[in-house]
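Structure, as structure tokens:
Omission of a single protein chain aside, the complex is shown with its protein chains in their original locations.
The block that comes next holds subunit A.
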Amino acid sequence: MPLLEVRDLHVEFHTRDGVAKAVNGVSYSVDAGETLAVLGESGSGKSVTAQAIMGILDIPPGKITGGEILFQGRDLLKLKEDERRKVRGAEMAMIFQDALSSLNPVLSVGDQLGEMFVVHRGMSKKDAKAKAVELMDRVRIPAAKERVGQYPHQFSGGMRQRIMIAMAMALEPALIIADEPTTALDVTVQAQVMDLLAELQQEFHMGLILITHDLGVVADVADKIAVMYAGRIVEHAPVHDIYKAPAHPYTRGLLDSIPRLDQKGEELYAIKGLPPNLMAIPPGCAFNPRCPRAQDICRTDEPPLFRVTEDGARRSACHFWRETLRDA
């Protein structure tokens, strides 16, 4: 049994302008100690899927219209809010993109870290503060003891993200969801923060869902990759297979748009066109208006997630996955 298994998840947003179908049948799973990277352009439903797993969707306007989220065998969507709350933070935790805005500006970092122990473990404030210092040490924030009473704005961007990581790690959850944890950081500290996250994940044998739109970050850390487009998974594969040979034209496009050292000076490739309007997703394959390979069938028949390998570890939602793979 995987640690987390999302099955056929559907999420809609009901807004004044209409219904945005943000997640349309996403399935993925993560084992303990495993890292799943979720890739895709912005707006493809990566964060919404994560929010549905954490139970922090904005409802309304959001609405889960179908699917299951099995965590350690329990369907989280069937839990009462109070039981769900006890899972959040304690058994699964989330790291957000922008640590500055994601931390409370008027509470000290020690308070915000310690709060985890006060609320979930019933610790006294004093013990919780000691725990906070311990956590800050663990994520290698220098002079933790002196800085525990400081406020988020007094830390650098990299240090703030370490505090977010510490907060997520606080109760040693089984699963961590990191939603673009390094996107808001300086390039120089991105690698350090990523390394720290990977290291802690190994140490505690946690499942990690790493959301990013940066394929470059993924190669060293992830075990498998799910590529999302318009609220669906279009390709799913072990990490090395995808880099060697993508089985979906969209993945191909993403790979080609990574800047490479040997390409200096040349213009960077970009997938032409824009992601679809989620209130009017094109019929057939959602990618067809932008796909260099599109045929008539792509405009009428929605491709299922075909098995590329026998065991189903590798899948592609493309009518022409064979050709795509062959030409790679």
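Convention: contacts are C-beta pairs under 8 Å (C-beta built on N, C-alpha and C of every residue); 3 or more make two chains touch, one makes a residue touch a chain; residues count from 1.
Methods note: contacts and distances are computed from a predicted model.
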Identity of the absent chain, which is to be given by its UniProt protein name, from "Cytochrome P450", "Iron uptake system component EfeO", "Carrier domain-containing protein" or "ABC transporter permease subunit": "ABC transporter permease subunit"
Per the touch definition above, residue among A:Tyr151, A:Phe204, A:Tyr243 or A:Tyr269 touching the missing chain: A:Tyr151
Candidates A:Met167, A:Val193 or A:Val239 - the one touching the absent chain: A:Met167
Listed residues A:Glu5, A:Glu34, A:Glu115 or A:Glu180, member touching the removed chain: A:Glu115
Candidates A:His10, A:Lys63 or A:Arg85 - the one touching the absent chain: A:Arg85
Contact set of subunit A toward the excluded chain (per top definition): 54, 56, 85-90, 93-94, 96, 98, 101-108, 115-116, 119-120, 150-151, 153-154, 167
